[in-house]
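Note that one protein chain is taken out, while the other chains of the complex remain in position.
Right, subunit A next:
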Amino acid sequence: MPTETTTAPATVPEPRAARRRGPAAAVLIAETRLFLREPGSLFWILAFPSVLLVILGFIPAFDEARDDLGGRRVIDLYVPISILLAMITAGIQAMPPVLTAYRERGILRRMSTTPVRSSALLSAQILLHGAACLGSALLVTAVGRIGYSVPLPEQLPGYLLALLLAVAAALTLGATLCALSRTTKAVTAVGSGAYLVMMFTAGVYLPVQALPDALRRIVEITPFGAASQALEQAASGSWPGWIHLGILALWTVVLGIAAARLFRWQ
């Protein structure tokens, strides 16, 4: 029954009518095209983390099993770390300038005079950067597995949960930076500073697991320190500690609320 209930006189439907999409879907498609036109962002999010892993794999010492790491190699640790690097790049370096520019240049304003909500634009950007992170995660995992025989995560559901929470934290952090900065210039400057700090807490310079105890406990409170620990635990077979997952979730909620409260549309 549900089909063919057309009551209108037989007007020949235009061929385009069949392809008519909802406004939010149209925004997502347009933003995807635009995202694919940014070679810089694509390289640093999708390719660079894998490239980094390949380079680190050439260091002979990283290939040795170490007792202080529970028999794991340093290169094994760098798989989740490279994934976190992709998230930090997407959330802090790539997305905030795009969102601030949309506000600064009146693109959100123009859109809010149409029936589509300008939040559709923000959601599309968050979704795209999140998808790019997960794509990069897949790539890094494949490169680690094929190139350096890094075992796949043993506790897969726990690993995925930690991964999703980390992406959410990275993107809400980016959205908060954007909410706090009035201009694209400012958000780029703030983002660069935050980028270096976040890379350290994620363990890009030195894995969190290899940090001295006191420092590690501090780093574990930060979103990417907690993410690093959660991912590492899931990779080596145990369910990630609830404390780490809890910290990640808490950051996401707090940053999400802050971003939503503070974001200026104009």
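Descriptive notes on the structure:
One rule holds in what follows: contacts are C-beta pairs under 8 Å (C-beta built on N, C-alpha and C of every residue); 3 or more make two chains touch, one makes a residue touch a chain; residues count from 1.
Everything below uses one rule, namely that contacts and distances are computed from a predicted model.
Hidden chain, UniProt protein name from the list "Putative Cytochrome bd2, subunit II", "Multidrug ABC transporter ATP-binding protein", "Succinate dehydrogenase" or "NADH-quinone oxidoreductase subunit M": "Multidrug ABC transporter ATP-binding protein".
Touching the chain that is not shown, out of A:Arg105, A:Arg145 or A:Arg182: A:Arg105 (per the contact rule at the top).
Only one residue from A:Leu34, A:Ile59, A:Leu206 or A:Ile243 touches the chain missing from this view: A:Leu34.
Even with one chain removed from view, subunit A keeps its contact list with that chain: residues 20-23, 25-27, 30, 33-34, 37-38, 102, 105-107, 109-110, 112-116, 266.
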